[in-house]
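Only one protein chain is missing from this complex, and each of the others stays in its spot.
Our next item is chain A:
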Amino acid sequence: MDKALFEYLLRLGDDSLVLAQRLCEWSSRAPTLEVDLSLSNLGLDLVGQAQLLLGYAGEVEGQGRDEDRLAYHRDAEEYRNCLLVEQPNGDFAQTMARHFLFSIYRELLLDELVGSSDTRLAEIAAKAVKETRYHAELASDWVIRLGDGTEESHRRMQDGLDWFWRFVDEMFAVDEVERVLIERGIAVDPAVTREAFDARVTQVVKSATLEVKPSTWPQTGGRQGNHTEHLSTMLAEMQVLPRRYPEATW
């Protein structure tokens, strides 16, 4: 088995899956009906991407685990998502801050992965990047609308950015697993996208009359399975049915 590729696909797939689950927690609770629709749609796209990525991961592993098995029958420490996506939704501004930072990172990453030497991964990236552009646009619009809104919305949006900034560095960190794959032309060195990320984030943040305050305490560990306490409680809810009734089918 290509262990590095398996790990990498889990990272990409778990980012999608965990964020999808978080977004769907907003269903029926969003500020307006239109926002409710948007957040569920974003979640749906991410579930679709997770299906493709985890399905491929299962094939690479070759142990007979499909995407559902990987999604529902792994514990928190076996998840490889970054810490940013597992954080609780907070208020709407926090959710938008998280989605803003993630979808810009992800759009730039997918854009590069379209050129991956792994054909299957390149195909998935080409499909997913189109959806992700919509996500980045939607989140950017909300960051501007809330930032350049009322005193209250401005304060909340700034708080959201301040809180989530500590999880940004992890998305761009490279460890041994990725270094090997970058050399093989399969993975993307996230460093090549960092400059573009900073530029795009800064541009939006400026028009939102907000500011980026670099965190002095960056958090990492998700890629190695060291998660915050929030992931396990989220997974407990997400996995309860297939774990309680392993043979259940729709």
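Definition applied: contacts are C-beta pairs under 8 Å (C-beta built on N, C-alpha and C of every residue); 3 or more make two chains touch, one makes a residue touch a chain; residues count from 1.
Heads up, the rule we're going with is that contacts and distances are computed from a predicted model.
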Candidate names "ABC transporter permease", "Peptidoglycan glycosyltransferase MrdB", "Acyl-coenzyme A thioesterase PaaI-like protein" or "Phenylacetate-CoA oxygenase subunit PaaJ"; UniProt protein name, chain not shown: "Phenylacetate-CoA oxygenase subunit PaaJ"
Residue among A:A4, A:V18 or A:L52 touching the omitted chain: A:L52
Chain not shown: contacting residue from A:E123, A:D148, A:D162 or A:D189: A:E123
Hidden partner chain, touching residue among A:R65, A:R133 or A:R184: A:R133
Contact set of chain A toward the excluded chain (per top definition): 34, 37-38, 40-42, 44-49, 51-52, 119, 122-124, 126-128, 130-131, 133-134, 137-138, 141
